[in-house]
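With one protein chain withheld, the remaining protein chains of the complex are depicted in position.
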Amino acid sequence: MPLDRSSSASAILQVICPDRPALVSELSGWVAANGGNIRHADHHTDLGAGLFLSRIEWDLAGFGLPPQAIAPAVTALAERLGGEGQVHFSDTVPRVAIFVSKQDHCLVDLLWRTRAGELPMAVPLVISNHPDLREVAEGFGASFEHVPVNAASKAAAEQAQLQLLADHQIELVVLAKYMQVLSSDFLSHFRGEGMQGHQVINIHHSFLPAFKGAQPYHRAWERGVKLIGATAHYVTEELDGGPIIEQSTVHVSHRDEVDDLIRKGRDCERLALARALRLHLRRQVMVYRGRTAVFD
Amino acid sequence: MPLDRSSSASAILQVICPDRPALVSELSGWVAANGGNIRHADHHTDLGAGLFLSRIEWDLAGFGLPPQAIAPAVTALAERLGGEGQVHFSDTVPRVAIFVSKQDHCLVDLLWRTRAGELPMAVPLVISNHPDLREVAEGFGASFEHVPVNAASKAAAEQAQLQLLADHQIELVVLAKYMQVLSSDFLSHFRGEGMQGHQVINIHHSFLPAFKGAQPYHRAWERGVKLIGATAHYVTEELDGGPIIEQSTVHVSHRDEVDDLIRKGRDCERLALARALRLHLRRQVMVYRGRTAVFD
Amino acid sequence: MPLDRSSSASAILQVICPDRPALVSELSGWVAANGGNIRHADHHTDLGAGLFLSRIEWDLAGFGLPPQAIAPAVTALAERLGGEGQVHFSDTVPRVAIFVSKQDHCLVDLLWRTRAGELPMAVPLVISNHPDLREVAEGFGASFEHVPVNAASKAAAEQAQLQLLADHQIELVVLAKYMQVLSSDFLSHFRGEGMQGHQVINIHHSFLPAFKGAQPYHRAWERGVKLIGATAHYVTEELDGGPIIEQSTVHVSHRDEVDDLIRKGRDCERLALARALRLHLRRQVMVYRGRTAVFD
Partner (left out) sequence: MPLDRSSSASAILQVICPDRPALVSELSGWVAANGGNIRHADHHTDLGAGLFLSRIEWDLAGFGLPPQAIAPAVTALAERLGGEGQVHFSDTVPRVAIFVSKQDHCLVDLLWRTRAGELPMAVPLVISNHPDLREVAEGFGASFEHVPVNAASKAAAEQAQLQLLADHQIELVVLAKYMQVLSSDFLSHFRGEGMQGHQVINIHHSFLPAFKGAQPYHRAWERGVKLIGATAHYVTEELDGGPIIEQSTVHVSHRDEVDDLIRKGRDCERLALARALRLHLRRQVMVYRGRTAVFD
């Protein structure tokens, strides 16, 4: 019977720094020198940018540094390499808020997957600009907050949303078919430091960069495309322009009306968003220069 | 032992007309009244446009009308319905010209598929703005014509191309990675009548409408997409805006450089173009209002 | 603004009979003669078997026969052709029972899709050999019946199940990860007449015919396959041998442990079962000679 190491806690190091020889050796040597047993190690060199990215995951059990000493040590290590670093622990479960409007397919899917153990997160808070999905959210044990939004109330609504995020100690927001655009002001206030700058994930119902903006399924139908898709991406100030994490497509035919595209698209959206979120939560995604490296 | 009817010749009727009741009955009744045994029948109603499209294929063996009488009868039938109609015969093999530049992957694939019997066409002519692919074309028995194109010579080059198409009695042009844009003038001269207006098929190396125009793989890499694709479409005066026949995508990752996208894309391009061309040649595609109905 | 005909009720005719000329004309002519406006018509000839299959769907509004007269007329029509026929009405919502064990992913998915309008059915009854999923079932308004099954009690348990199906006037059973094999005796009692013989749909967690029987994911992992899959099929007395409706696969790698296969497989299972069920409920599936024709 093999030891199920995967059930024990791990530390996950992410480093990004200028490329030079011996970086893999230096990083893995640091883990080994502290008695860490590496579970996964993956690296990427962006030759054009001259950047080296690394993700190393090791068992916390038996590691020589106490947990509270690891983050400072990582910072020092990264600085020595002239770059940035961060560390996460697999047993620290992030608190996530889900923003929705009226459609419930992504919300139900994410809450179900969380309960099923597929997504290592807690969802204490669901925020919506409509009252419709209260029962779904509360059925899974999340608080539901109805924050109406219109052109006149938007600034105030976003202040209320930010306050709710702070009150619930939220570190990640997932826009699960939230049909409002978050302002630059909102984004500038809800932003992590350094490598953790991106804290909002959105699902857009097209394979970006096609059909940015409103009503992508209607425009896809008009254009007569033979496949439709969905894109999960980090939200930036540029509408539908943030770093892409995951994309998915499905074939359609002339028999599919707009309603069929919407129906088929729901499955694409659910899967792309769930995969992207799982990758993010397991710290398999690194963002740099408007792009992502996904270590899966 | 079943009779292999598929090896015998068939007639393929395409009709497009205003929607009203009893059209399926009327069309299939016409075939039956003339003693035709229907092999395939497929229809589509575009509710928004109020249009009915039908494709009916039946055995020529035993049909009551002589082949030369079928087309006039179809025209009369379609006019009675207030629409348009055309008929093709599966044993009439279209003569197709392939336009290429320097890349040979689509050319080799199409010529190989033609020889293997997958594509019911003859390819007597390959035209290129570069001399590189002569050996490939001639190796499969096609004439190779090198027609250089630059800004100054473009009009004259297109005249020469049109003359070659006429000389070889070409009815369909396939742009198999031909890196030049055909002018409106060319298209206006190489155009069928009525329902057969579209006689040029192109393969574009992106999932349209994303990345229209030049260097889609470079732009896809810049954007950091997680899938790339290819689109086979009829060529119209609007660049990369014609009716789409087939699209295909493949996943890529941060490890893929532009060269990898180009390499992976080649397989997408080959498959999408070959599928689209097979559908066209078997008269499974109908074009209307800038879109296609694909009866597969 | 186009009339949304798709929201009105339709009749769906399915006929299977020996192949001969003029069948399309005869069937569509019968619809037209009764004033029916055909919405979809699709046919298939199995040359080897010498059989003709047809599915025709038309608007009930304006049809010349009253609904109760249609079924007898269809029976007479089919007998005239030496075959079998049946008719369904899109506004008659079938009553479906879902059998489950402990896993809830397919159950939640089906109930959610039913509520969302993707699956035209009612689910008054959920039966399980374990008590775990009562809350899920009841949360969507279904009765939950716990019928424990072991080797000794199996015959009695099946009698209880059959009684529940009768009490709830169930016409279709969906095995949504029900980890018990239904006996031939059960199947012989829960069986429709004629073309409606197949009334039980199962989701098997492999791409059949690979990995029939127990623990397909474990065996797939052992074999080192690079893709796993799911198969939705009608249940017959032959274990995992019934007519296949839908199959789906997903790539896996050496990094995936058995638990990862199970997790990835859940998405395959949910999608394949939901698609198959939608096809069945819209009467797009015809079964003959151990196979299905799927008119999509």
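For clarity, chains are labelled A, B and C in written order, and residue numbers in each chain start from 1.
Throughout what follows, contacts are C-beta pairs under 8 Å (C-beta built on N, C-alpha and C of every residue); 3 or more make two chains touch, one makes a residue touch a chain.
Here the structure is a predicted model, which means the values were calculated and not measured.
Shown as candidates are C:I70, C:I98, C:V136 or C:L208; the residue that touches the absent chain is C:L208.
Between the chain not shown and the residues B:D19, B:E171, B:D185 or B:D267, the one that touches is B:D267.
Annotation for chain A: contacts to the undisplayed chain at residues 2-6, 21-26, 28-29, 31-33, 35-43, 45, 47-48, 50.
Think of the hidden chain as still there; on chain B it touches residues 6, 104-105, 108, 112, 116, 118, 139, 257, 259, 263, 267, 271.
Within the complete assembly, residues 44, 46-47, 207-211, 223-227, 229, 243-249, 253-255, 257, 290-294 of chain C touch the chain that is not shown.
Quick note on the criterion: only the chains that are shown with their structure count from here on.
Between the CA-based centres of chain A and chain B the separation comes to 42 Å, rounded to the whole angstrom. With centres defined as mean CA coordinates, chain C is found 37 Å away from chain A. Listed for chain B are residues 47, each touching two or more other chains.
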